[in-house]
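All protein chains but one are shown in place.
The chains carry the letters A, B and C, assigned in the order they are written, with residues numbered from 1 in each.
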Amino acid sequence: MKEVVYTIKVEFGDCDPAGIVWFPNFFRWIDASSQHFFLECGVPPWREMERTLGVIGTPLVDTRATFVNAASYGDTLRIHTSLTELRGKSFVQHHRVMRGGDLVMQCEEVRVFARRREDGGIAAVPVPPGIRAALG
Amino acid sequence: MKEVVYTIKVEFGDCDPAGIVWFPNFFRWIDASSQHFFLECGVPPWREMERTLGVIGTPLVDTRATFVNAASYGDTLRIHTSLTELRGKSFVQHHRVMRGGDLVMQCEEVRVFARRREDGGIAAVPVPPGIRAALG
Amino acid sequence: MKEVVYTIKVEFGDCDPAGIVWFPNFFRWIDASSQHFFLECGVPPWREMERTLGVIGTPLVDTRATFVNAASYGDTLRIHTSLTELRGKSFVQHHRVMRGGDLVMQCEEVRVFARRREDGGIAAVPVPPGIRAALG
Partner (left out) sequence: MKEVVYTIKVEFGDCDPAGIVWFPNFFRWIDASSQHFFLECGVPPWREMERTLGVIGTPLVDTRATFVNAASYGDTLRIHTSLTELRGKSFVQHHRVMRGGDLVMQCEEVRVFARRREDGGIAAVPVPPGIRAALG
């Protein structure tokens, strides 16, 4: 199972008045790591996928996260991301956010590949074969 | 069981290139709704709690979220927040994000009341009696 | 000269470890107020403008901001926004962020109406007559 690492540096502005990372920022970084994983597998950026396959992104359907240790500015965090399941229209990614050897938080995500609907909404599409091949 | 509603208006900048709310923003709003709930129950703001009780906030320990419908700019969302469990050191909040009668996403959170540790980290503290009384 | 007021409530997560609003959040709110101004003048949302006129938004070209008083969570801020100049392809907006009678910060912006270019970039377009009429 392939694992890709995305590194971030926590900045002052990522932290709240308690002096620790304000938790929505973890989801910001995890979203970046989710997409970084695809790029590292050779999947083109969404703007190209939109032109060729009509895929506009991989919206989140379900997530479960556990926060184990606080982080603060100056910390370097490494997000270990892997694809643990590839279904017909959805996939599961697992992310572990590490500071050195310590687990900071971890998160499991179910996402779908999506296209635009005529009414402005979005709809899930089957995982495109080209992407399936890149991830296999 | 008390339920408090926090209303937000989705802005252009809350949306991503797919034209829908970028999901970390939902956690931003849920965090605001979590704290709004306490204020509505008569719990003072954290800055005051820090002076009187050493409580610096309610960091997240665990969250589970499901995304049902996409939202976009121009939408008015109402977050229905309730406290579903109050334990010794932690509590559970449930949030339903509605657009009119449609569920957009929902989320369950486990949080703790926390104080600063000498080493710069944070530690959970028993739910202060004054807060327990306000929530009862 | 028309002035429109956009109200925001400062949240805990909008503040940094110094306990005051982290300044990029002011630009987030000013961007929302800029667009709120157009909606209040009867200009349709950008998603509709994109379909009818090819206008995808009003990117910022130039801004100048002065920060006078700090703000913190719990504060209610009122952003007074006006259009001070409407040129051929650009316009100037002025924003004053008030907390009660106190000025918190103020900002002047030059923006353009933009369309997508074939190469993925954006280009300024003359202010559409329909918008010019709505603003007049």
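Here is the rule we use: a contact is a pair of C-beta atoms (placed from the backbone, for glycine too) under 8 Å apart; a residue touches a chain by one contact, two chains touch by 3 or more.
Since the structure is predicted, the reported quantities are computational estimates derived from the model, not experimental observations.
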Residue, one of C:88, C:120 or C:136, that touches the chain absent here: C:120
Listed residues C:41, C:56, C:92 or C:125, member touching the removed chain: C:56
Sole residue of A:28, A:95 or A:111 that reaches the chain not shown, by the stated touch rule: A:28
Footprint left on subunit B by the chain that the document does not show: 12-13, 15-19, 22, 24, 47, 73, 120
Residues of subunit A in contact with the chain not shown: 11-13, 19, 28, 31-32, 35, 45-47, 57, 72-74
Residue ranges of subunit C at the interface with the undisplayed chain: 16-20, 22-25, 27-28, 31, 46-47, 56-57, 59-67, 69-70, 72, 114, 116, 120-122
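Here is the rule we use: only the chains that are shown with their structure count from here on.
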Subunit A onto subunit C, rotation angle from CA fit, given as a multiple of 5 degrees: 180
Subunit C against subunit B, contact positions shared by both copies (same if over half, else different): same
Distance from the mean Cα position of subunit B to that of subunit A, given in whole angstrom: 22
Overlap residues in subunit A, where contacts from two or more other chains coincide: 16-19, 22, 24, 47, 120
